[in-house]
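Only a single protein chain was left out; the remaining protein chains are all shown in position.
Note that the chains take the letters A, B, C, D and E in the order they are written out, and that residue 1 is the start of every chain.
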Amino acid sequence: MILTSALIFTTGCFALALLMNLWRVVSAPGVPDRILALDTMVINFIAILVLYGIIEGTAVYFEASILIAMVGFISTVAYARFMLRGNIIE
Amino acid sequence: MSADMALWQEIVLAVFLVTAGIFGLVGSFGLIKLPDPMTRLHAPTKATTLGVGGVLIASMLYFFFAKGHLSFHELMITLFLFLTAPITAHFLAKANLHTDVNRDAVPPPAGDRPWAGFESDEARRIAEDKASKGA
Amino acid sequence: MEYLLASAIGAMTAAGIYLLLRQRTFPVILGISMLTYAVNLFLFASGRIAINLPPVLLNKTPTYTDPLPQALVLTAIVISFGMTAVVVLMGLGAYLSARTDHVNLNEGQDDSAEAGK
Amino acid sequence: MNHWIIAPVLLPALIAAVIILAARYQVALQRVFSVASTVGLLGISTGLLIESMSGRIGVYELGNWPAPFGIVLVLDRLSATMITLTSALAVAVVLYAIGSGWDKRGHHFHALFQFQLMGILGAFLTGDAFNLFVFFEVLLIASYGLMIHGGGAVRLRAGVQYVLYNLLGSTLFLFALGTIYAVTGTLNMADLALRVAELPADDTAMIRVAAILLLLVFAVKAALIPLHFWLPATYAEAPAPIAALFAVMTKIGAYAIIRMYTLVFGPDVAVTADIIGPWLMPAAIVTLVIGMVGVLGATHLGRLAAFAAVGSMGTLLIAVALFTPQATTAALYYMIHSTLAGAALFLVVDMVRARRLSEDDAIASRPAIAQNGLIAAYFFATAIAMAGMPPLSGFLGKLLVMDAVRAHDLVWVIWAAILIGSLIAVVGFARAGSMVFWKVETPPEGTAEDAAPHAPAAALPFVATGALVAGIVALTVFAGPVTAFLSDTSAQIFDRQSYIAAVMETPRAIEAENLPLEGTKK
Amino acid sequence: MIARILPHPLLTLTLVVVWQMLVNYVSLGTLVFGLILGIVIPLITAPYWPDRPRLKNPAMIVEFILVVLWDIVVANIVVAKTILFTRNTSMHPAWISIPLDLRTPEAITVLAGTITMTPGTVSSDVAADGRSLLVHCLDAPDPDAVRDEIKQRYERRLKEIFE
Partner (left out) sequence: MSLILIAALPFLGALLPGLMIRSGRTACAWATASVTLTALIGLLVHAPAVMRGEVIQYQLEWMPLLGLNVNFFLDGLGLLFAGLILGIGLLIIIYARFYLSRQDPMGQFYTYLLLFQGAMVGIVLSDNVLLMLIFWELTSLSSFLLIGYWKHLPEGRQGARMALAVTGMGGLALIGGMLILGNIVGSYDLTVILQNKELIQASPLYLPALILILLGCFTKSAQFPFHFWLPHAMAAPTPVSAYLHSATMVKAGLFLMARLWPVLAGTPEWFYIVATTGLITMVLGAVIALFKDDLKALLAFSTVSHLGLITMLLGFGTPFAAVVAVFHIINHATFKAALFMSAGIVDHETHTRDIKRLGGLRHLMPVTFTIVMVAGLSMAGIPLFNGFLSKEMMLDAATDAAWNGNHWLVPALATLGALFSVAYSFRLIVHTFLGPKRDDYPAKPHDPGFGMWAPPALLAVLVVLIGIMPALMVGPLVATASSAVIGGELPYYSLKIWHGVNAALFMSIAAVAGGLVLLALHRPLDAAWIRARRPEAKTIFDAMMRAVTGAANALTDGLHNGAMTRYAAVFTLAVILAGSAAWFGGTNPAPAREALAIGPVPLIGWILLMVATVCMVAFHRNRLLSLVLMGIVGLIVSVAFAYMSAPDLALTQISVEVVTIILLLLALNFLPKQTPVESGSARRFRDGTIAVLGGLAVGGLSLAMLLSDFSQESISAFHLANSKPGGGGTNVVNVILVDFRGFDTFGEIIVLGIAALVIYAMTESVLNSPVGVWLKKRPINPHEAGDRHPLMMVVATRVMMPIALMVGVFIFLRGHNEPGGGFIAGLIVAIALVMQYMASGFDWATARQRYPYHMIIALGVFAAAFTGIGSWFADRPFLTSNYGYFQIPPMGEFELATAMAFDVGVFLCVVGAVMLALESLSRFAHRAGDRPSPYPMDIDPSRDLPQEAKDA
C-alpha cells in the first residue's frame, strides 16, 4: 500500500516533470535551453521507464533505458555541437 | 508488483521513490523557474540526476527484496548517467557562453590564451603555429 | 489504450501530411518522418495491442503479444531509416547544387539561400 | 531441390557485393562483373522460363519453413516471363551504359545496377506480400541512386521529388499491409487468397480498404493517373540508360496489379469486385490520353519519351483492368512490347543528347549530329513502336488490347482513346523527329571544326539499342508463339487454385506446442 | 608486450565489471567471457586512445569517490533548496576562473566532471592553453572561497592520483 502510493506519487512527479520539460522545449527563449530541456526529458523518461518496470515487476525495459541514456547523451552533445560549431563532425 | 515484502522494505523503497520524485520534479521546475540560461543549467544536471538515481536505486532494491536477486543493470544506468551528465552540462554551458553570455562578465583565464570557446579557429591556428615553432 | 493509440496515429498522420505539403525539403522530410512513425505504429497495431506480454519465451507469461507485426515494423523502421538518409542527403545535394531547397521544380532560384552568399 | 529459383535474386546481390568489395575503383573490372552477372541472369531466367513452360509452378520455401509461415518464392509462367524480360532489358542497358560511358560519370553505377536488378527480380518472384514490399524498397532505393547518377542540380531536384513521391508510396504500402494483416492474419499471397475468400460477409469494409490502398500503391509504380506525377520529371532527368531500365519499373506495378487482383482479390471475389476493375479502367483511359497528349505537347525528347511511357502504361492498364484471360494476354504482350520500345526510345534520346553540343534534348533544330541517319532510323523505329503504328509489336499489342475490350461497356471510349491517342502520338513523334533529325541548323561559320558535335565513336550503344529494336522485331515476327505462350500464362494466372495448391501443399499448421497468441480469435 | 596486449588495464577492469553488470549475474563463464572482451575491445579501440595515462596512487580513488558521492547528495539538496526557496533576485550567480595545476586531460576531465556534479557549480569551459577552468556558480556570494575549496578538496586529490 505504501509502496503503491509512493509509486503513484513518483510517477506523477516525473509525469509532471515531463510536461514541464516539453513546455520548456517549446517555449524556451534560447536554443541551449531547449536542448537542456530535451536532455532532462530523456532522463525523466528513463525514470518513468524504470518506475514502470517496478510497477509491472519486469526487468525487460532496462535495455531500453540504457540505450535511451546513451542516445540521449549523444543527441544532446550533437545539438550542442550544432549550436557551437554548426558542423557536428569536423 | 505482486511480491510480498516486509513493511520496512516497503518504507525504504517508498522513501527512495518519494525523494527521487521530488528531486525529479524540482529539477524540471528549476528549469522553468530560474532566471537565466546559466542558472537554469544547474537545476536538471543535479536534481534530475539524483531523481533518476533514486528511482534506479529503488528499482534495484525492489528486485532484490522481491526476487532476492541483486540487479546490476540499474547500477549501470546510474553510472552511465553520472558519466554523461557533466559532459552534457559542459557542452550546454559552452553553448550558453557562445550565445547568451556577455563575454565581458566572464573572468579571464590565468594564461595568455582566452577560454577555448572564445578563441576563433584562426587565432587557435596562429597560437598553435607559434607554439610548434617555439618547440 | 486503443483510443489513445488510434488517435495518436491519426494525429501523427495529420501532422505528417501537413508538413508533407510544405514547400521546402526540410519540413517535407520531417513530414515523411512523421508519417513513418504513424505507419510503423499502424503496422504494429495490426497485431492489436497487449501490455507486458513481450514475445520472449523466457518470460513465462500466459499469452504473448503477436510477434509478427513487430518483426515487420522492425524491417520497416530500418528501411525507412535508409530512405530518410538518402532523401536528406539528396535534399542537401540539391540545395547545394541548385541553391534552393524548394521542392517544387517550377520555383526558381532562391536568392535568400545562404549558400548563394 | 531446385535452387535456381533464388539465383536471380542472389546472383546480382553477390556480384554487387563483390564489386563494392573488390572492384570499387576499377571500372573495367566492374564492367566485367556487371556484364557477366547480367548475361548470367539472362541465361538463368531463360532456363527458368523454359521450365515454367511445363505449366508446373515452382515453389521455393526459404528457410525450409512451410508456407504461409515462411517466405516463398514462386516461379510460374508470369514471374518467369517478367524476370526474363527484365534480364534481357538489363543486358542491353548495361551494354549501353558501358558503351556510352554513363557508368563512369559517378560512383557505384554497376553495384547499384545489380542491386536494382536484385530488387526487380525479387519483386517478380516473391509469393509473400511483405517480402514484395521489401523488394520494392530494394529496387526503389537503388533506383534513387541510379536516378541521380552523374549529379547535376536539375537531376538532383527531380531526384528529390522522385524519392519523396515514392516514400509516400512506400508509406501507403505499409498501411495497406497492416490492414491486410489485421484482417487476415497472414502475408503469404496464396494464403491470403484462401483467407480473403473465406471472410465473413458482414466484415468487408477493412479488406476493401486494404485492397484499394494496395491498388493505389501499385498504381504509383504503374504511373496511373493521378498517381503518375513522379514519372515525367524522373524519366526525363534520369540518365538515359537508367530511364531505359525504368521501363520495366512501371511494369512492376502492372505485374503486381495482375498478380494481386487475380490471385487474392480476383474478379470473382465479391467483396472487392466492384472497386478494382471499375476504378482502374477509367483511370487507365485517362492515363493513356494524358500520356499521348504529353507526347504531342513535349518540348524535349526526354519528356516526350517519358510521356510515351505514361501513355503506354495507360494502354497496358486498360487491358489489365478487364481481368479476363484474353485481356491479360493482351496486357502481357503489350507489357513486353512497351518495355523494349520504351527503353529503346530512351537510349535513342540519349544518343541524340550525347551528340549535341550542350547535351540538350530540346525538340528544336540544332547543327546536324554525327550519325544522324542511323540514329534517325532508330528513332523512327522506336517511335513507330511506341505510337503503336504498324508493323511493329506496338500495333499488334494495340490490336490485341482493342480486340480484348470488345465486350466491355466502355468499348467505344476505350477504342476512341486508344486510336486518338495513337494519332496524337504519331503527330507528336513526327513533329519531334522531323524537327530533330530533318531540320538541321548549319553551324555558324568558323566554328565548324571545334563546335562539331562530339561523336562518341563506340559502336556498343548502337548494338545495345539495336538489340532492343531487334527484340521488338522478334516480338512482332514471333507474335504467334509469343501470344500462345502468354495465353497459357494468363490461363495459369486465372487458375488460382493451382497456384494456391502449389504454394500451400505443405500442411497448414504444425502446432508443436500451442502457445496462445494475444488477439487471435480462437 | 603487456602494454600491447593491455593498453589500458584499468579500462579492461572496468569492462569486465560492466560485462558482469550487463549479464546481471556472476559465474566463471561470464567472468572469462568478460575478460576476453575486456582484452579484445581495448585492443580494437586502442588507436583512439593512443597515450597511456598512469595512475600514481590508485588507492586515493576510493577516498575521492566517497567524497564526491557525499558532495553530490549535498549538492542536490542545496540546489533543490535554491530552486525552491531562493528568490531569483536574491541569488548571486558568479563566474570563477580556476587556474589548474593538473596537466593530463584525464585528470582535468575528472575534475571538471566533479565540479559539475557537486554543489552549485558547473564547469563551463577550459582555457585554450588548458591551464584554467571556467566555472559557473549558481549562488556564490564569495567566489574566491568556492575556488579555493575546489582546488583544495578535489584538485589536490586528483593531483595525487594522476600526477
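Rule of thumb we're sticking to: contacts are C-beta pairs under 8 Å (C-beta built on N, C-alpha and C of every residue); 3 or more make two chains touch, one makes a residue touch a chain.
Source: prediction; values computed, not measured.
For the chain excluded from display, the touched partners among the shown chains of the whole complex are A, B, C, D, E.
Residue D:Ala479 is the one among D:Ile120, D:Ala327, D:Ala464 or D:Ala479 that touches the chain missing from this view. Within the full complex, the residue among E:Val23, E:Ile61 or E:Ile77 touching the omitted chain is E:Val23.
Interface note: of D:Gly122, D:Gly253, D:Gly342 or D:Pro461, the residue touching the hidden chain in the full complex is D:Gly122.
Within the complete assembly, residues 8, 11-12, 15, 18-19, 22, 25-26, 31, 34-35, 38, 41-42, 45, 48-49, 51-52, 55, 60-61, 63-64, 66-68, 70-71, 74-75, 77-79, 81-82, 84-90 of chain A touch the chain that is not shown. By the touch rule set out above, chain C reaches the unshown chain at residues 1-30, 33-34, 37-38, 40-42, 44-58, 64-68, 70-75, 77-79, 81-86, 88-93, 95-97, 101, 103-106, 112-115. Contact residues of chain B toward the unshown chain are 80, 83-84, 86-87, 90-91, 94-95, 97-98, 116-125.
Everything below uses one rule, namely that only the chains that are shown with their structure count from here on.
Common neighbours of chain B and chain D under the contact definition above are absent.
Taking chain C out in thought, with all other chains where they are, the connected groups by touch are A, B, E | D. Located most centrally within the structure is C, per distance between chain CA means and the overall CA mean. When every chain is reduced to the mean of its CA atoms, the largest separation from chain C belongs to E.
Greatest centre-to-centre distance from chain A is found for D, with centres as Cα means. Note: centroid distance chain D to chain E, computed from Cα atoms, is 61 Å.
Among the residues of chain C, none is in touch with two or more other chains. Annotation for chain A: residues 56 touch two or more other chains.
Contact between chains, using the touch rule, shows up for A-B, A-C, B-E, C-D. Residues 1-7, 9-14, 16-18, 20-21, 23-24, 29-33, 35-37, 39-40, 43-44, 46-47, 50-51, 53-57, 59, 62, 65-66, 69-70, 73, 76-77, 80-81, 83-84 of chain A are the ones touching chain B in the complex. Across the complex, chain E is touched by residues 22-23, 26-27, 29-30, 33-36, 38-39, 41-43, 45-47, 49-50, 69, 71-73, 75-76, 82-83, 85-87, 89-90, 93-94, 96-97, 105-119, 124, 127 of chain B. On chain C, the positions that touch chain D within their shared complex are 20, 25, 28-29, 32, 35-36, 39-40, 42-43, 45-48, 50, 53, 57, 62-66, 68-69, 72, 75-76, 79-80, 82-83, 86-87, 90-91, 93-94, 97-98, 103, 105.
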